[in-house]
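Just one protein chain is left out here, and the rest sit where they should.
Chain nomenclature is as follows: A, B and C, assigned in order of appearance, with residue numbering initiated at 1 for each chain independently.
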Amino acid sequence: MSEIGADLLLSMYEMTETIRRFEQQAIAQYRLGNIRGYFHPYLGEEAIAVGAMAAIEPDDYIVSTHRGHGHALAKGHEPRRMMAELFGKESGYCRGRGGSMHVASRSVRNLGANGIVGGGLAIAAGAALAIKQREGPEVVVAFCSDGSSANGIWHESMNLAAIWDLPVIFVLENNQYAVSTPIRDSARVEHLSQRAAGYGMPGVTVDGNDAAIVYGAMQEPLRRARAGEGPSLVECLTYRHGGHHVNDPGLYLPPEELQRWKAHDPLIVLRARLARAGVDEAAITLIDERVERLIDEAVEFATASPNPSVEDFLAEVATL
Amino acid sequence: MSEIGADLLLSMYEMTETIRRFEQQAIAQYRLGNIRGYFHPYLGEEAIAVGAMAAIEPDDYIVSTHRGHGHALAKGHEPRRMMAELFGKESGYCRGRGGSMHVASRSVRNLGANGIVGGGLAIAAGAALAIKQREGPEVVVAFCSDGSSANGIWHESMNLAAIWDLPVIFVLENNQYAVSTPIRDSARVEHLSQRAAGYGMPGVTVDGNDAAIVYGAMQEPLRRARAGEGPSLVECLTYRHGGHHVNDPGLYLPPEELQRWKAHDPLIVLRARLARAGVDEAAITLIDERVERLIDEAVEFATASPNPSVEDFLAEVATL
Amino acid sequence: MKYREALRAALQEEMERDATVFCVGEGIGERGGSYKVTEGLLAQFGPGRVIDTPLSEAGFVGLGAGAAIAGQRPVVEILFIDFLLQAMDQVVNQAAKYRFMSGGEGRVPLVVRTQGGTGNSLAGQHSQSLEALYYHVPGLKVVMPATPRDAKGLLKSAIRDDDPVIFIEHKLLYMTDGEVPAEDYLIPLGQADIKRSGSDVTLVAWSHMVVKSLQAAELLAAEGISTEVIDLRTLVPMDVDCVLDSVRRTGRLVIAQEAIKRGGVGSDVAAIVAERAFDHLRAPIVRVAGWNTTIPFNLGLEKASVPQVDDIVAGVRSVVQSGAAAGT
Partner (left out) sequence: MKYREALRAALQEEMERDATVFCVGEGIGERGGSYKVTEGLLAQFGPGRVIDTPLSEAGFVGLGAGAAIAGQRPVVEILFIDFLLQAMDQVVNQAAKYRFMSGGEGRVPLVVRTQGGTGNSLAGQHSQSLEALYYHVPGLKVVMPATPRDAKGLLKSAIRDDDPVIFIEHKLLYMTDGEVPAEDYLIPLGQADIKRSGSDVTLVAWSHMVVKSLQAAELLAAEGISTEVIDLRTLVPMDVDCVLDSVRRTGRLVIAQEAIKRGGVGSDVAAIVAERAFDHLRAPIVRVAGWNTTIPFNLGLEKASVPQVDDIVAGVRSVVQSGAAAGT
């Protein structure tokens, strides 16, 4: 990883901090009753979105998951319109109609979060097919979860992508639990990436809490995809910093396990890398302050934005 | 395979010949208009059903496929009631309501053929769960096809069976085509059995045209299943002797490929084994004659049987 | 007793009574399920009969069908009816058809417990009312209880039934309270329940709409309109006679349904009455139903997308008025 310079580390740090603070502030707003419904925090998993997105181009596509705030922010969604969507406001990315589990935007080529686990995988393969048909240079990064690997659509999407050499990279965020069910109860294989062999595609398992490692792990899959050599599976090991959603205390997580992973927090890992790269604390503090303002402003924007109009909604619906 | 005695070879030969002649006669009846609908002949693949069924006990269960006549006969269905079902007669196993793709019978523990490719796989896992819950000694043999391996239900069923150590053996009949689509266009892996590793179960690929080899390949999976050690995947390579169904001329099958496999016909293979075992032609001729009578009698039975009564059907339906 | 406790009691009693009954679903063991219906069952019955699954909806619904065919009585929990769509092939092509296609020999005593409906800002993929999809499939029974008493009695009957039953709960009902008999009891599938008697108009509902319909009836009573509220309880088999009898008495029919109007079960109720009690009708049949939309996330829009008590009141009022004008 020696080739990663201080600039890239800093920008990855800034995005990690952005996601972290966004989630924390949004959770606070949830507790105040300003956000409702399901909210699956990305806390502790930020390095995956940050590392993967640092490796791709703005024109590349992503599909996201039910735990998708981090992907969206790293792909370029504005925190204010993200926050507004979580508030259910008209100024949100989906005009308050989608919410946390359905954030999408053409502008940043996020094909969407999904309330169905694994629901974006075939869509990702389809977007990759579109790219291939248009002979475009883009790739699709398909974020998916350990839980999704038990679902038929995971299998079908991996296989279709493989047989047609589609430019898609499956980034599997293995946080080791599906709600309370440990992945070892759902799969009898050491690494889920081993399944890639069954589709004839490369698969690796890496430390998903180190953005620099994730960034590095994307390079060969990206080269392959852009060269028309087909898909890859990148399994990133990580861990949630708490329950499955904001109303789940997550008491089933073994405390030592949780502590071990918290000690290996994506922010801690990046700070250590920054220190080794000789970046001084002042630069970091500057970023922290900028991010703090950005997220505070996002909350203000969301708060001040109006709810969607019921009349407009009913008028739209009547014409559907 | 040296442990296979002449008796077993002879009984496997008799069943192979039974299936062969049943299919040929049924196809003749189809041409006469006495059988309608979809009819997927098992011609050329008989060694799989015969070898697998020779290895299991009468109380063991099977699930079958859309190409299921061979499984049914080998599991103990009577040719006459099988033929009657294909004729759509009340005396058939499903009282003419199911037909070729839905033959099932409690009496021989055939949980059913299926018109949905892969449709029986989860049912097989469920029956295996039932056995496990009752602490029964039985196993389930789940026949499936190369085409089914691309379907989500294949993945989910394999995985569920694996994580719960269910007593099921997946026997994959790889005849190398799904209708006209070669398996190499549907999977980028040399042997489909390699996928077993992704579920943490053993997988092997064997010659599916040699009943003795199939029989042998079942032994360790059966031991495992009965010992509570979980499922296995046995991939049997084979080839259709013609089109996908009786109305498909199968012109897309490369003639040399077809000829090569026809030269390796399950009957030819078994006859060679019988010769090596010192069984003389007379014993074989005796069997051939017996089988001929059996199948002729089946056709007579089916022909003479009445159609289901429309009134009875409508009365049943009204109470559903 | 709460609705979810009533469901739990039904499961517990049936599992005690019959060793072939077992539960399988996501997080139903230690965690007790998302709506806590199965809480405590793991401790009592062990992991062999209370089974946590991976996210393989098609797989474990099909597995339930297979276990049922092989003699067990599985109760499969699907967290949201929205996810049951992943298992549609297993439900419709396998479980529902098996008995018929096997010539009547095979039976599939499978219960799929799931829940649907709006109310918690869960957006488009976690709020659907999809009973109409299962209602249309021969070979399935469909049950949608509205009260704790019905939930318990019907779930026990569903478990004892030899055919596949889609048992649909509502996310807003789990915490509702109601009387549940102390003694062992069953409520047979196929019996509607007149939850309130009335003479001016028949109001047919099921599941959470029964709650709203009873509130509407109360408001209407204050206006002098006597509303008979029929809770269908089971959609398949449907107690058509109960509905027809009532309409023959009242001459007016309103159906309240949370699902979208187009192709909903309410259309069938209307069609049956228009076919078989036409001569008794004194007014158009009105369906008060969900708008033709994916359920929105925003709470205000979500509320606007499905019928509220006021909408039901307005619907009933309209037929009483128009009936008065046309009929008498």
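The rule is short, and it goes like this: a residue touches a chain if its C-beta (ideal position, glycine included) is under 8 Å from a C-beta of that chain, and two chains touch if they have at least 3 such contacts.
Remember, it's a predicted structure, so these values are computed and weren't measured experimentally.
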* To do: Looking beyond the chains shown, say which of C:Val37, C:Ile69 or C:Val265 touches the absent one.
  => C:Val265
* Asked: Which of B:Arg97, B:Arg224 or B:Arg240 touches the chain that is not shown?
  -> B:Arg97
* Given B:Gly126, B:Gly147, B:Pro167 or B:Pro266, the one touching the chain that is not displayed -> B:Gly147
* Of A:Ile48, A:Leu73 or A:Leu121, which sits in contact with the chain we cannot see? -> A:Leu121
* **Residue, one of A:Ser64, A:Ser157, A:Gln194 or A:Ser232, that touches the chain absent here** => A:Ser157
* From the list C:Gly32, C:Pro54 or C:Gly139, which touches the chain that is not on show? -> C:Gly139
* chain A, residues in touch with the chain not shown (by the definition above) -> 61, 63, 92-98, 102, 104-106, 111-112, 114-116, 119, 121-134, 152-153, 156-157, 159-160, 163-164, 316, 320
* Asked: Please identify, in ascending order, the residues of chain B that touch the omitted chain?
  -> 36-38, 88-89, 94, 96-102, 114-119, 147-148, 150-153, 178-181, 185-187, 252, 307-308, 310, 313-314, 317-318, 320
* Asked: On chain C, what residues meet the omitted chain?
  -> 58, 82-83, 85-86, 88-89, 92-93, 96-97, 100-101, 123-125, 130, 132-133, 135-136, 138-139, 236, 259-260, 262-268, 270-276, 278-279, 281, 283-287, 292-294, 296, 326
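Everything below uses one rule, namely that only the chains that are shown with their structure count from here on.
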* **Touching both chain A and chain C (chains)** => B
* How big is the gap, in whole Å, between where the Cα atoms of chain A centre and where those of chain C centre? -> 37
* Determine the centre-to-centre distance between chain A and chain B, using the mean Cα coordinates as centres, and give it in whole Å. => 46
* Asked: Listing for chain A: what residues touch at least two other chains?
  -> 150-153, 185-187
* To do: Check each residue of chain C and list the ones that touch at least two other chains.
  => 54, 56, 58-59
